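Please find one structure pasted underneath; my questions will follow.
Shown here: the complex without one of its protein chains, the others still in place.
Then we have chain A:
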Amino acid sequence: MRLYELSFYEIESFFYKLAEIKDILKDDNLLQVSPTLEKGDILQGTSMVKHAFPIFQKGGVVMDVTNVTQAQIAEDAGATAVMVLDKLPYDVRKSGGVARMADPKIIEEVMTSITIPVMAKVRIGHYYEARVLEALGVDMIDESEVLTPADEEHHINKWQFKVPFVNGARSLGEALRRINEGASMIRTKGEAGTGNVSEAVKHIKLINSEIAQLLSMSEEDRLKKSRELQVPYQLVELTVKLKRLPVVNFAAGGIATPADAALMMWLGADGVFVGSGIFKSSDPDQRAKAVVLATANWEDPEIVLEAQKMISESKSMMGIDIKTLKPEELLQVRGS
(Lines give C-alpha, C1' and ligand atoms only; values in the text may rest on other atoms or scores of the structure.)
Protein backbone atom coordinates (compact mmCIF):
# COMPACT_ATOMS: atom_id res chain seq x y z
CA MET A 1 0.00 0.00 0.00
CA ARG A 2 1.48 3.29 -1.10
CA LEU A 3 1.32 6.47 0.97
CA TYR A 4 1.58 9.71 -0.98
CA GLU A 5 2.70 13.13 0.18
CA LEU A 6 -0.50 14.86 -0.88
CA SER A 7 -4.12 13.98 -0.17
CA PHE A 8 -6.79 13.86 -2.84
CA TYR A 9 -8.14 17.17 -1.57
CA GLU A 10 -4.75 18.84 -1.92
CA ILE A 11 -4.32 17.48 -5.43
CA GLU A 12 -7.76 18.85 -6.27
CA SER A 13 -6.92 22.29 -4.88
CA PHE A 14 -4.00 22.20 -7.26
CA PHE A 15 -6.24 21.43 -10.23
CA TYR A 16 -8.51 24.30 -9.28
CA LYS A 17 -5.47 26.56 -9.19
CA LEU A 18 -4.53 25.29 -12.62
CA ALA A 19 -8.02 26.23 -13.71
CA GLU A 20 -7.33 29.84 -12.82
CA ILE A 21 -5.12 29.82 -15.88
CA LYS A 22 -7.97 28.50 -17.98
CA ASP A 23 -10.11 31.60 -18.08
CA ILE A 24 -12.42 30.40 -20.83
CA LEU A 25 -13.51 27.49 -18.73
CA LYS A 26 -14.18 29.76 -15.80
CA ASP A 27 -16.30 32.06 -17.94
CA ASP A 28 -18.33 29.10 -19.12
CA ASN A 29 -18.84 28.17 -15.49
CA LEU A 30 -17.28 24.80 -16.19
CA LEU A 31 -14.54 25.18 -13.68
CA GLN A 32 -14.99 27.19 -10.56
CA VAL A 33 -12.08 28.08 -8.39
CA SER A 34 -12.82 26.50 -5.02
CA PRO A 35 -16.59 26.64 -5.53
CA THR A 36 -18.36 27.91 -2.46
CA LEU A 37 -21.14 25.71 -1.24
CA GLU A 38 -23.92 26.59 1.14
CA LYS A 39 -25.14 23.84 3.42
CA GLY A 40 -27.51 21.64 1.46
CA ASP A 41 -26.16 22.76 -1.91
CA ILE A 42 -25.24 20.04 -4.33
CA LEU A 43 -22.69 20.51 -7.11
CA GLN A 44 -22.43 17.94 -9.90
CA GLY A 45 -19.80 17.33 -12.56
CA THR A 46 -17.06 19.37 -10.89
CA SER A 47 -13.39 18.63 -11.34
CA MET A 48 -13.36 17.03 -7.90
CA VAL A 49 -16.27 14.72 -8.72
CA LYS A 50 -14.64 13.70 -12.02
CA HIS A 51 -11.22 13.02 -10.51
CA ALA A 52 -12.77 11.08 -7.62
CA PHE A 53 -14.57 8.50 -9.76
CA PRO A 54 -11.46 6.59 -10.99
CA ILE A 55 -10.14 6.30 -7.43
CA PHE A 56 -12.88 3.76 -6.80
CA GLN A 57 -11.63 1.70 -9.72
CA LYS A 58 -8.13 1.28 -8.21
CA GLY A 59 -7.02 -2.30 -7.70
CA GLY A 60 -9.74 -3.35 -10.10
CA VAL A 61 -10.22 -4.72 -13.58
CA VAL A 62 -12.22 -2.96 -16.29
CA MET A 63 -13.39 -5.45 -18.88
CA ASP A 64 -14.24 -4.84 -22.54
CA VAL A 65 -17.67 -6.21 -23.42
CA THR A 66 -19.82 -6.13 -26.54
CA ASN A 67 -23.18 -7.30 -25.13
CA VAL A 68 -25.28 -7.90 -22.00
CA THR A 69 -24.21 -11.54 -21.61
CA GLN A 70 -20.53 -10.57 -21.49
CA ALA A 71 -21.31 -7.66 -19.13
CA GLN A 72 -22.97 -10.03 -16.70
CA ILE A 73 -20.01 -12.41 -16.82
CA ALA A 74 -17.76 -9.42 -16.05
CA GLU A 75 -19.89 -8.26 -13.13
CA ASP A 76 -20.20 -11.75 -11.63
CA ALA A 77 -16.43 -12.17 -11.89
CA GLY A 78 -15.86 -8.99 -9.87
CA ALA A 79 -14.92 -6.47 -12.57
CA THR A 80 -15.09 -2.90 -11.21
CA ALA A 81 -16.54 -1.59 -14.48
CA VAL A 82 -17.21 -2.62 -18.06
CA MET A 83 -16.19 -0.87 -21.25
CA VAL A 84 -18.78 -1.28 -23.98
CA LEU A 85 -17.47 -1.59 -27.52
CA ASP A 86 -18.93 -2.44 -30.85
CA LYS A 87 -16.08 -4.85 -31.59
CA LEU A 88 -13.26 -6.14 -29.39
CA PRO A 89 -9.87 -4.72 -30.49
CA TYR A 90 -8.90 -8.13 -31.88
CA ASP A 91 -11.93 -7.99 -34.20
CA VAL A 92 -11.35 -4.32 -35.04
CA ARG A 93 -7.96 -5.43 -36.27
CA LYS A 94 -9.39 -8.24 -38.36
CA SER A 95 -12.39 -6.45 -39.83
CA GLY A 96 -10.72 -3.17 -40.81
CA GLY A 97 -12.96 -0.27 -41.89
CA VAL A 98 -13.82 2.69 -39.67
CA ALA A 99 -14.32 1.76 -35.99
CA ARG A 100 -16.87 4.03 -34.25
CA MET A 101 -18.63 4.26 -30.87
CA ALA A 102 -20.84 1.34 -29.86
CA ASP A 103 -24.56 1.18 -30.55
CA PRO A 104 -26.30 3.31 -27.85
CA LYS A 105 -29.08 0.72 -27.62
CA ILE A 106 -26.57 -1.91 -26.54
CA ILE A 107 -24.89 0.48 -24.10
CA GLU A 108 -28.29 1.24 -22.60
CA GLU A 109 -29.14 -2.45 -22.28
CA VAL A 110 -25.86 -3.03 -20.46
CA MET A 111 -26.50 -0.01 -18.19
CA THR A 112 -29.86 -1.39 -17.05
CA SER A 113 -28.68 -4.96 -16.55
CA ILE A 114 -25.66 -4.52 -14.24
CA THR A 115 -24.90 -2.38 -11.18
CA ILE A 116 -21.20 -1.64 -11.75
CA PRO A 117 -20.14 1.45 -13.77
CA VAL A 118 -20.43 1.39 -17.54
CA MET A 119 -17.81 3.08 -19.73
CA ALA A 120 -17.81 3.48 -23.49
CA LYS A 121 -15.30 4.53 -26.15
CA VAL A 122 -15.40 7.48 -28.51
CA ARG A 123 -13.11 8.33 -31.41
CA ILE A 124 -10.25 10.73 -30.65
CA GLY A 125 -11.45 14.31 -31.08
CA HIS A 126 -15.07 13.29 -31.72
CA TYR A 127 -16.96 15.82 -29.57
CA TYR A 128 -20.32 14.58 -30.72
CA GLU A 129 -19.89 10.92 -29.97
CA ALA A 130 -18.86 12.16 -26.52
CA ARG A 131 -21.90 14.46 -26.23
CA VAL A 132 -24.15 11.55 -27.20
CA LEU A 133 -22.61 9.27 -24.58
CA GLU A 134 -22.84 12.00 -21.95
CA ALA A 135 -26.54 12.41 -22.77
CA LEU A 136 -26.96 8.66 -22.48
CA GLY A 137 -25.43 8.81 -18.99
CA VAL A 138 -22.41 6.51 -19.24
CA ASP A 139 -20.15 6.70 -16.18
CA MET A 140 -16.90 7.34 -18.03
CA ILE A 141 -15.82 8.01 -21.61
CA ASP A 142 -12.68 6.51 -23.13
CA GLU A 143 -11.26 8.71 -25.88
CA SER A 144 -9.59 5.78 -27.51
CA GLU A 145 -7.01 5.09 -30.19
CA VAL A 146 -8.62 1.67 -30.70
CA LEU A 147 -11.34 3.45 -32.70
CA THR A 148 -10.51 5.33 -35.87
CA PRO A 149 -9.54 8.92 -34.91
CA ALA A 150 -12.04 11.60 -35.96
CA ASP A 151 -9.51 14.41 -35.56
CA GLU A 152 -5.90 13.79 -36.51
CA GLU A 153 -4.69 16.94 -34.73
CA HIS A 154 -6.67 17.49 -31.55
CA HIS A 155 -8.16 15.68 -28.64
CA ILE A 156 -11.45 16.60 -27.00
CA ASN A 157 -11.33 19.45 -24.46
CA LYS A 158 -12.54 17.32 -21.61
CA TRP A 159 -13.01 20.18 -19.13
CA GLN A 160 -16.16 20.99 -21.08
CA PHE A 161 -17.82 17.74 -20.03
CA LYS A 162 -19.42 16.68 -16.77
CA VAL A 163 -18.63 13.03 -17.38
CA PRO A 164 -15.05 11.95 -16.58
CA PHE A 165 -12.69 10.83 -19.36
CA VAL A 166 -9.93 8.26 -19.59
CA ASN A 167 -7.22 8.68 -22.24
CA GLY A 168 -4.41 6.51 -23.50
CA ALA A 169 -0.73 7.49 -23.19
CA ARG A 170 2.60 6.00 -24.18
CA SER A 171 4.87 8.53 -22.53
CA LEU A 172 4.88 11.13 -19.76
CA GLY A 173 4.29 13.92 -22.27
CA GLU A 174 1.22 12.24 -23.73
CA ALA A 175 -0.13 11.53 -20.24
CA LEU A 176 0.36 15.10 -18.95
CA ARG A 177 -1.08 16.64 -22.13
CA ARG A 178 -4.21 14.52 -21.71
CA ILE A 179 -4.46 15.46 -18.02
CA ASN A 180 -4.06 19.11 -18.99
CA GLU A 181 -6.94 18.64 -21.44
CA GLY A 182 -9.06 17.37 -18.55
CA ALA A 183 -8.61 13.58 -18.52
CA SER A 184 -9.49 12.16 -15.09
CA MET A 185 -7.66 8.90 -15.64
CA ILE A 186 -4.79 7.64 -17.81
CA ARG A 187 -4.56 4.30 -19.53
CA THR A 188 -1.00 3.42 -20.45
CA LYS A 189 -1.28 2.07 -23.96
CA GLY A 190 -0.15 -1.34 -25.03
CA GLU A 191 -0.93 -2.72 -28.44
CA ALA A 192 -4.63 -3.57 -28.18
CA GLY A 193 -6.04 -6.81 -29.52
CA THR A 194 -2.71 -8.64 -29.72
CA GLY A 195 -2.70 -10.63 -26.48
CA ASN A 196 0.92 -9.52 -26.26
CA VAL A 197 1.77 -7.53 -23.14
CA SER A 198 5.21 -6.31 -24.25
CA GLU A 199 4.11 -2.85 -25.45
CA ALA A 200 2.15 -2.20 -22.25
CA VAL A 201 5.28 -3.07 -20.27
CA LYS A 202 7.42 -0.82 -22.44
CA HIS A 203 5.16 2.20 -22.01
CA ILE A 204 4.60 1.99 -18.26
CA LYS A 205 8.36 1.57 -17.80
CA LEU A 206 9.00 4.58 -19.99
CA ILE A 207 6.58 6.73 -17.98
CA ASN A 208 8.16 5.53 -14.73
CA SER A 209 11.65 6.37 -15.92
CA GLU A 210 10.57 9.77 -17.23
CA ILE A 211 9.11 10.58 -13.80
CA ALA A 212 12.32 9.40 -12.15
CA GLN A 213 14.28 11.72 -14.46
CA LEU A 214 12.08 14.67 -13.51
CA LEU A 215 12.82 14.02 -9.85
CA SER A 216 16.55 14.33 -10.39
CA MET A 217 16.32 17.50 -12.50
CA SER A 218 16.96 21.05 -11.40
CA GLU A 219 14.00 23.44 -11.36
CA GLU A 220 15.46 25.13 -14.40
CA ASP A 221 15.58 21.90 -16.38
CA ARG A 222 12.07 20.99 -15.31
CA LEU A 223 10.86 24.30 -16.67
CA LYS A 224 12.53 23.48 -19.96
CA LYS A 225 11.03 19.99 -19.87
CA SER A 226 7.51 21.36 -19.32
CA ARG A 227 7.90 23.47 -22.46
CA GLU A 228 9.15 20.43 -24.34
CA LEU A 229 6.17 18.38 -23.19
CA GLN A 230 3.83 21.31 -23.93
CA VAL A 231 2.20 21.32 -20.50
CA PRO A 232 2.04 23.92 -17.72
CA TYR A 233 5.05 23.88 -15.41
CA GLN A 234 2.68 23.48 -12.45
CA LEU A 235 1.57 20.09 -13.71
CA VAL A 236 5.18 18.92 -13.92
CA GLU A 237 5.73 20.25 -10.40
CA LEU A 238 2.69 18.33 -9.11
CA THR A 239 4.00 15.12 -10.71
CA VAL A 240 7.34 15.67 -8.97
CA LYS A 241 5.64 16.23 -5.62
CA LEU A 242 3.58 13.08 -5.97
CA LYS A 243 6.36 11.03 -7.62
CA ARG A 244 3.65 9.62 -9.90
CA LEU A 245 1.03 10.73 -12.42
CA PRO A 246 -1.42 13.06 -10.68
CA VAL A 247 -4.45 10.97 -11.71
CA VAL A 248 -5.27 7.28 -11.51
CA ASN A 249 -3.29 5.23 -14.05
CA PHE A 250 -4.39 1.85 -15.42
CA ALA A 251 -2.45 -0.43 -17.73
CA ALA A 252 -3.97 -1.73 -20.93
CA GLY A 253 -3.26 -3.50 -24.16
CA GLY A 254 -2.40 -7.16 -24.51
CA ILE A 255 -3.17 -8.32 -20.96
CA ALA A 256 -4.33 -11.93 -21.38
CA THR A 257 -3.53 -13.82 -18.17
CA PRO A 258 -3.67 -13.26 -14.37
CA ALA A 259 0.14 -13.08 -14.32
CA ASP A 260 0.07 -10.38 -17.04
CA ALA A 261 -2.26 -8.32 -14.84
CA ALA A 262 -0.10 -8.83 -11.75
CA LEU A 263 2.98 -7.80 -13.73
CA MET A 264 1.36 -4.48 -14.68
CA MET A 265 0.35 -3.85 -11.06
CA TRP A 266 3.90 -4.60 -9.92
CA LEU A 267 5.16 -2.06 -12.44
CA GLY A 268 3.05 0.55 -10.68
CA ALA A 269 -0.33 0.54 -12.46
CA ASP A 270 -3.35 1.31 -10.25
CA GLY A 271 -5.44 -1.30 -12.04
CA VAL A 272 -5.90 -2.90 -15.46
CA PHE A 273 -8.10 -2.86 -18.53
CA VAL A 274 -8.58 -6.26 -20.11
CA GLY A 275 -10.02 -6.39 -23.60
CA SER A 276 -9.76 -9.21 -26.07
CA GLY A 277 -7.79 -11.24 -23.50
CA ILE A 278 -10.96 -12.45 -21.79
CA PHE A 279 -13.61 -12.84 -24.45
CA LYS A 280 -11.20 -14.06 -27.13
CA SER A 281 -10.07 -16.90 -24.86
CA SER A 282 -12.04 -20.13 -24.62
CA ASP A 283 -12.50 -19.88 -20.83
CA PRO A 284 -13.86 -16.33 -20.32
CA ASP A 285 -15.82 -17.00 -17.06
CA GLN A 286 -12.91 -18.52 -15.20
CA ARG A 287 -10.35 -16.18 -16.74
CA ALA A 288 -12.32 -13.09 -15.74
CA LYS A 289 -12.47 -14.28 -12.12
CA ALA A 290 -8.79 -15.21 -12.14
CA VAL A 291 -7.67 -11.82 -13.49
CA VAL A 292 -9.72 -10.00 -10.81
CA LEU A 293 -8.17 -12.13 -8.06
CA ALA A 294 -4.62 -11.62 -9.36
CA THR A 295 -5.04 -7.86 -9.80
CA ALA A 296 -6.32 -7.29 -6.26
CA ASN A 297 -3.62 -9.52 -4.76
CA TRP A 298 -0.65 -8.84 -7.02
CA GLU A 299 1.79 -8.50 -4.10
CA ASP A 300 1.24 -12.13 -3.18
CA PRO A 301 2.72 -14.58 -5.76
CA GLU A 302 0.91 -17.50 -4.08
CA ILE A 303 -2.50 -15.97 -4.78
CA VAL A 304 -1.42 -15.06 -8.33
CA LEU A 305 -0.35 -18.70 -8.70
CA GLU A 306 -3.78 -19.80 -7.51
CA ALA A 307 -5.34 -17.45 -10.08
CA GLN A 308 -3.04 -18.73 -12.80
CA LYS A 309 -4.15 -22.30 -11.99
CA MET A 310 -7.79 -21.28 -12.48
CA ILE A 311 -7.15 -20.90 -16.22
CA SER A 312 -5.47 -23.02 -18.85
CA GLU A 313 -2.77 -21.66 -21.09
CA SER A 314 -4.13 -23.82 -23.91
CA LYS A 315 -7.31 -21.72 -23.73
CA SER A 316 -5.58 -18.32 -23.83
CA MET A 317 -6.15 -16.18 -26.88
CA MET A 318 -3.71 -17.00 -29.62
CA GLY A 319 -2.08 -13.56 -29.67
CA ILE A 320 -0.16 -11.68 -32.31
CA ASP A 321 3.53 -10.91 -32.11
CA ILE A 322 3.96 -7.14 -32.47
CA LYS A 323 6.96 -7.69 -34.76
CA THR A 324 4.70 -9.24 -37.40
CA LEU A 325 2.50 -6.12 -37.59
CA LYS A 326 3.09 -3.50 -40.26
CA PRO A 327 3.61 0.06 -38.99
CA GLU A 328 0.20 1.10 -40.36
CA GLU A 329 -1.45 -1.70 -38.38
CA LEU A 330 -0.37 -0.30 -35.01
CA LEU A 331 -3.17 1.28 -32.96
CA GLN A 332 -0.99 2.79 -30.21
CA VAL A 333 0.51 5.51 -32.41
CA ARG A 334 -2.83 7.20 -32.96
CA GLY A 335 -3.31 10.46 -31.08
CA SER A 336 -0.11 11.45 -29.33
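Just so it is clear, a residue touches a chain if its C-beta (ideal position, glycine included) is under 8 Å from a C-beta of that chain, and two chains touch if they have at least 3 such contacts; residues count from 1.
Basically, contacts and distances are computed from a predicted model.
A single chain of the complex does not appear, and UniProt lists its protein name as "Pyridoxal 5'-phosphate synthase subunit PdxT", one of "Pyridoxal 5'-phosphate synthase subunit PdxT", "Membrane bound protein complex subunit mbxL", "Ferredoxin:NADP+ oxidoreductase, subunit beta" or "2Fe-2S iron-sulfur cluster-binding protein". Only one residue from A:Thr115, A:Ser218 or A:Thr324 touches the chain missing from this view: A:Thr115. Checked against the hidden chain, the listed residues A:Lys17, A:Lys162 or A:Lys205 yield one contact partner: A:Lys162.
For chain A, the list of residues touching the undisplayed chain reads 1-4, 7-9, 35, 37-46, 48-49, 52-53, 55-60, 75, 77-81, 111-117, 134, 137-140, 162-164, 271, 289, 292-293, 296-297, 299-300, 303.
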